[in-house]
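Shown next, in structure tokens, is the structure this report addresses.
One protein chain is absent from this view; the other protein chains keep their places.
Entry: chain A
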Amino acid sequence: MSSPNAAYPDTPQTEDKPPKRHEWPLWEVFIRGQHGLSHRHVGSLHAPDAEMAIKNARDVYTRRNEGVSIWVVEANDITASSPSDKGPLYEPSESKVYRHPTFFDIPDEVGAM
């Protein structure tokens, strides 16, 4: 990456303010569709700050009445598992069928679970 001010070489950096970024950070957007459901990841967008990210999310992802609540989180702040760790992370559970609650007889009266 070039220096943060490369696009605006004449813009002085002031000491008391944090350095200005010239590209908006990426935000991940989560929307709750109805009361009672949990927030779901719907996509991502760019915005200068969290407040504008909410506004942009409102404009980009709730145009067709999709949501009752919006969360945004800067993509940088998400810690994700690495695809190369797939083996050690997930394979050990594959052979442990007893972890699935499939060995119980469910009485018919209970209905669908």
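Keep this in mind: a contact is a pair of C-beta atoms (placed from the backbone, for glycine too) under 8 Å apart; a residue touches a chain by one contact, two chains touch by 3 or more; residues count from 1.
The rule is short, and it goes like this: contacts and distances are computed from a predicted model.
S.K.: Would you kindly match the missing chain to its UniProt protein name, picking from "Ring-1,2-phenylacetyl-CoA epoxidase subunit PaaC", "Flagellar basal-body rod protein FlgC", "Nitrite reductase (NADH) small subunit" or "Glutaconate CoA-transferase subunit B"?
M.R.: Per the UniProt record, that chain is "Ring-1,2-phenylacetyl-CoA epoxidase subunit PaaC".
S.K.: Contacts of chain A with the missing chain: which residues?
M.R.: Considering the whole complex, chain A reaches the absent chain at 8, 10-12, 20, 24, 45-48, 51-52, 55-56, 58-60, 63.
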